[in-house]
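First comes the structure, then the notes that go with it.
One protein chain omitted, others in place.
Showing subunit A:
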């Protein structure tokens, strides 16, 4: 395979891994992490809850309650590990699949669902959560993140920016321009690439001939490949990269080597382009099972704990579902709201005309 990126069971040798798929802790010479039992249980809880939100969202789409949904199934560890590495002052720029990072930034999951239900194109306050709006145009947010990081530099603030994107996005001009900008201005940013092996139907080798993390060296900053299904490793590597950024050491690219276990979105049919064997191989590397095994083996959690988390997940699923179904459609006049910050004569005229037209039906 030209891209040095086996999509099957074998992990590439240069991968930073701290927790094996079997739940064994392993040492890494450059990255290690000390986690209390409580911290590990908390990560496990995050992983389970975001998977549950995701499953509920897929179900809601299947029942016609969402227009579409982009599932994060399989990418929970990459998102929770990196998301929990952020401090409150750090800023995150997501794609449209970062439901796990949104969870870490305390964004109400129902607001994510609202976007896919069509009640708004965003819906949460990015400043309140330091979590930017979902960006649907592939790779556009990488430049926003670098610009934001340049603002942090100018403010002299103790903070960093993280930007999420996928393997497909690495082919976009904007992502490559963002690498250049970040490098030249030594911006405090972490490029977090979730390489989930597939850009809809196109496998990684359609995007690259070298491992993605090696791209960074050509732009003049370090690149690291981490086991994207290992929440410990994702946390450790991202934490270090963010700290380096805050300390003025410039950007880092992290390639989280993972797998999109579901479809690209609910509109996609992966059976047309990939083999079931591949999915089966990755199921053995599930990001949640290995943490569960680790907790069990080391007697850091008992059955009661796992049952409690499952019950919490079920309750969360129900809550998300009922609040999603209760989301009101916005009023017609909302079409005209917030297009401009200031008054705009054309829009004011169109709003008035349309509302008058609508009022005509009520007589």
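The rule we apply is simple: a residue touches a chain if its C-beta (ideal position, glycine included) is under 8 Å from a C-beta of that chain, and two chains touch if they have at least 3 such contacts; residues count from 1.
Keep in mind that, in the parts below, contacts and distances are computed from a predicted model.
Only one chain is not pictured, and the protein name UniProt records for it, out of "ABC transporter permease", "Alpha-ketoacid dehydrogenase subunit beta", "Urease accessory protein UreG" or "Formylmethanofuran--tetrahydromethanopterin formyltransferase", is "Alpha-ketoacid dehydrogenase subunit beta". Only one of A:17, A:61, A:95 or A:178 touches the chain withheld from this view, namely A:178.
Among A:102, A:149, A:254 or A:291, the one in contact with the hidden chain is A:149. When the full complex is taken into account, the listed residue touching the unshown chain is A:123, out of A:123, A:168 or A:287.
Among A:248, A:342 or A:360, the one in contact with the hidden chain is A:342.
Touch with the chain that is not drawn comes from one residue among A:140, A:170 or A:208, which is A:140.
Interface residues of subunit A facing the missing partner chain: 120-123, 125-127, 132-133, 135, 137, 140, 142-155, 173-174, 177-178, 180-181, 184, 337-342, 344-347.
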